[in-house]
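Sharing a structure with you now.
With one protein chain removed, the remaining protein chains of the complex are shown where they sit.
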Amino acid sequence: MTSQTTLSSEARENVKDEAFDVAPNWKLVWWRFKKHRLALVSAFVLFGIILIALFPDFFSIQDPNKSSARESFMPPQGISFFHDGSFQVHVKPLKGKRNPTTLKMEWGVDKKRILPLRFFTSGYEYEVFGLFKTDLHLFGIEKPSARNSFHLLGTDRLGRDQWSRLMHGTRVSLSIGLVAVGLSIFLGILLGGISGYYGGWPDLVIQRLIEILQSLPPIPIWMALTAALPRDWTVEQTYFAITLILSLLGWTTLGREVRGRFLSLREEDFVMAAKLSGCSQSRIIFRHMLPTFTSHIIATSTLAIPVMIINETFLSFLGLGLRPPAISWGVLLQEAQNLQSIALAPWLLLPGLAVIFTVLALNILGDGLRDAADPYS
Amino acid sequence: MLIYIIKRLLLLPFLLLIFSVIAFLLIQAPPGDFLTSYIAELAASGSSMERAQIDALRALYGLDQPMYLQYFKWMGRILTGDLGVSLDWQRPISELIGERMGLTLALGLGTFVFTWLIAIPIGIFSATRKYSFFDYFFTVFNYFGVATPTFMTALVLMWIAFKYYGVSVTGLFSAEYIDAPWSWDRVVDLLQHLWLPVVILGLDGTARLARVMRANLLDELKKPYMEMARAKGLSEWRLVMKYPVRLALNPLVSTIGWYLPLIFSGSVIVATVMNLPTIGPMLLRALISQDMFLAGTIILFYMMLAVVGTLISDILLAWLDPRIRLDEE
Amino acid sequence: MTNQPLLEVRDLQTVFELDEGTVKAVDGVSFDVYPGRVLGIVGESGCGKSVTIKSVLRLIEEPGRIANGAIRFRSKILGNSSAEMVDLVQLPAKSAQLRALRGNEIALIPQEPMAAFSPVHTIGNQLMEVIQLHQPVSNEEAKKIAVNRLKEVGVPNPEGAMDRYSWELSGGLRQRAMIGMALTCDPLLLIADEPTTAIDVTTQAQVLSLLRKLQQEHQTSIIFITHDLGVIAQLADDVVVMYLGKVMESGPVDQIFHNPQHPYTRALLRSIPTVHTKNRSRLPTISGSIPHPFQKRSGCPFVARCQEALPQQKCANQAPVLKAINEHQSVSCFLHQGGGNVS
Partner (left out) sequence: MSVESTQSKLTANTPMPPERLLDVKQLKKYFPIRKGFFKSVVGQVRSVDGVTFHLNQGETLGLVGESGCGKTTTSRCLLRAINPTSGEIRYRQADGQLVDVTKLASDELRPLRREMQMIFQDPFASLNPRMNLLDLVGEPLLVNGVANRKERSDRVADLLRLVGLRPEYMRRFPHAFSGGQRQRIVIARALALNPRLVVADEPVSALDVSVQAQVLNLLLDLQEQLKLTYLFVAHDLSVVRHISDRVAVMYVGRIVEMSPTDELFLAPKHPYTAALLSAVPVADPRIRSKMQPLEGDVPSPSNPPSGCHFHPRCPFATELCRQQAPDLEEVQPNHFVACHRQAELSLLGVSEPT
């Protein structure tokens, strides 16, 4: 089929001709994206993850930093739905016994009691974006204590609740990905745009810079840079330093892409037509050139976020990135760094699943966006 | 072709210059000079250094001189083959790296070969049987492969091996061979240990590479020369292998340039988790203990690998693709 | 023409199953190709001429398929006697028989030689490949044949050209090399898919005169596809005029140009500017534009733009079929199907 019919074949299906004729670009993209079921599901999952990142305390069970030596290495507690044949959401409490020979705590289910699970219950108090205080939580048990404790994903060495820590780690890890990609986009569009739109010596310099940065081995450089961060920096300072370091090498791919787009767009007839109509340079850039590849930038960025997330996880896992008391997925996984810890408490690996599923969802979403991004190709 | 290679080679010193500057800047990156922090660390642990020894080190690295002189001093020593002494290990850096070089290369190259051997056939298979069961299967596999950090794979496999088989799959040698001299048995023992990290590192790369191969090949399968080749009467299998696979490989070859060094540097994490005696964990230890000249030298070594990798892929690409070869000449 | 046809296409229907329904790219096309004659298929974009020849070569791929019809070819290697014709539609798409035919008895000259040559294999490699695929010859012999072919199609320094890549040659030489490749096995039928569209007019003249010369020397049958009526007039013996997947009219070239019967053929001939056009005059035009291939339609595909459409919506509701109006010429139009001849 010829080029002018491919678009139609994609979009004409569900829509009346008239709607199609007057459909702006974003609608065509949406119609195409909608057909990618898996990407839709991913978008939905990510929405949930973003909610967690926005309100981690609401989803937590207890203060993520609250430690208790008596609750160290408790295994995950599953949620049960039926008790004595009737529907009741509850968890089974754990009972610890110290093994007389190894002196390790061994946890078993206390079959005598149940702990009913409450939704929208009150728990520890927290602040929402510094605006107001509340103690509302999505779920939890009533009056938690050492005897009546609920740890959905178990506890770590210091007896901290893994689930609550995971919720808080989500905020940090996801936002590092987003901020680092945001910085990369800024650098990439700025430098790539200058390079592609103006050409000449700035192009030459920027291109060489990109080439050199791309031939650097990223992981050792990141390791060296993060290792150079002063130990006495606050969590916030380290956080921003790490996003900066990650985006320092991360913008090059996007920069290249933006440059290529500008270069090819500069030669496009419709850009020349705009120029000849008397459009100003800024109008050409912002009305004609940028809109043609914003969807691509969105897709590429979506695919870049998981890379950043994994890199942060790597660095924190190695002890070079964020350090406690900061909580990120990498920091959580640091607890599971060697065989001994895993053998003792395999559930410490569970935050890894969060990494995998988030990255998976972002990749599928990114692919779906990329496929839908250009309805005119 | 020869002119092309020479042209590439002429660029080498230039790149090395830039990279050595970057490596040097990384050495200088931690606040304060490393000697001061080293002395502070020693003091904290109760031991101390002779005044004379400190002064000798200061003079050796030119720490009281301006930055650019320090750089020239460092470069001068590196060019004469003197990599200096690791403060942390109290041993010559060349010795430390030399010991681990062989195993690092073995792990890297093994992973590389494994990746290509697995990924290319998967890519071809998926592309030529688009939307078949296997295509979907590999797509799902690849998505998970890309999403799973290598250290997760390593940790999970180690845990499984420990829990169900009671073995601890760390290191590259069994206990009795760690310090043994090279022998046939030691090589066999090495291979018995090497395959697991190779598979772990390889799975990650395989997922990426197979996806790229599939996409490249799908692009090529749409090209008009395919129709022409069919119109000539070529059988499907023969024509796919001769034309599109050949062309789809070209962009992959250009990825060797960054993939090869990525394997070496990417193995840092897996090597740390699995406690492998390669350069990676040494870099981590050097960075944490602020043994900056060792760290800087290792980073320079990784950069050299990147340069060599790029060179290899450029040459391979020129050899494979006459368009590049003839255009550059 | 007392001669028996080399190729008989009967009621060919090739459809593409797309998400929004079935598109009949070729909808009941019939024509004959006679030995030693050139058949020109002319039509505008979307008329189905390319799909027609891809169907003949059996190169239609998913989501397309040949839904109906017969493509009977008088093959020397597949047929048992000279009177027997093989229906290519009946052969499995990936069968060895079809492969033995393609490049050997039926050869293709593609539209864009630049894209149809592999950029990473030499011209010689690609030429020798066809030769060795269909003839049991050694490398040296294959090379000799290839060099001879290149010489025959006027490639200067053919030995040198064997080691060159397609993108090192000029557009004209590339197309010559392509023609050389198509001729290597002395095909019975040559299919040329707009072979001069991508090249300049002086080069086009070279290629056309080369094709004409080779056709006369080898007595090869040719199907020549183009949208350029000038090229058709210069090269074809017989002409098929297509519009939206259907044959509007077919007949000897002189009849088509000097005694066109279908309103579309007539309008088309009137509306094209030629170098003989009167300067700065208004051309009679065909109103409207070619309908979208997804548009559902009954009746004659040309009806919306036809100035001679019959009253009472007959043309819009009923589809005319291709019928012979004399010994050579066939038309698909109701104007000629009540016996009444309108001219």
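Labels A, B and C are assigned to the chains in the order they are written; within every chain, residues are numbered from 1.
Just so it is clear, a contact is a pair of C-beta atoms (placed from the backbone, for glycine too) under 8 Å apart; a residue touches a chain by one contact, two chains touch by 3 or more.
Not measured: the values here are computed from a predicted model.
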Touch criterion as defined above, residue of C:75, C:166, C:184 or C:204 at the omitted chain: C:204
Omitted-chain contact residue, chosen from B:11, B:140 or B:241: B:11
Candidates C:93, C:137 or C:233 - the one touching the absent chain: C:233
Which of C:39, C:106, C:267 or C:315 contacts the chain that the document leaves out: C:267
Residues belonging to subunit C that touch the chain removed from view: 44-45, 170-173, 200-206, 208-209, 212, 227-236, 253-254, 257-258, 267-269, 271-287, 289-290, 292, 305
Hidden partner chain, residues of subunit A it touches: 3-4, 7-8, 20-25, 28, 204, 268-270, 272-280, 283, 288, 291-292, 376
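One rule holds for everything that comes next: only the chains that are shown with their structure count from here on.
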Top chain pair, ranked by number of contacting C-beta pairs: A-B
Intercentroid distance (Cα basis), subunit C paired with subunit A, Å: 56
Subunit A and subunit B, separation of their C-alpha mean positions in angstrom: 26
Multi-partner residues of subunit B (each touching 2 or more other chains): none
Contact set on subunit B toward subunit A in their complex: 15, 18-19, 22, 26, 29-31, 143-144, 146-149, 151-152, 155-156, 158-159, 162-163, 168, 170, 257-258, 261-262, 264-266, 268-269, 272-273, 283-284, 287-288, 290, 295-296, 298-299, 302-303, 305-307, 310
Subunit A - residues contacting subunit B, complex: 212, 214-221, 223-225, 227-228, 230, 306, 310, 313-314, 317-320, 333, 336-339, 342-343, 346, 349, 352, 355-357, 359-360, 363-364
Of subunit B, residues touching subunit C in the complex: 223-225, 227-236, 242-243, 246-247, 250, 320-323, 326
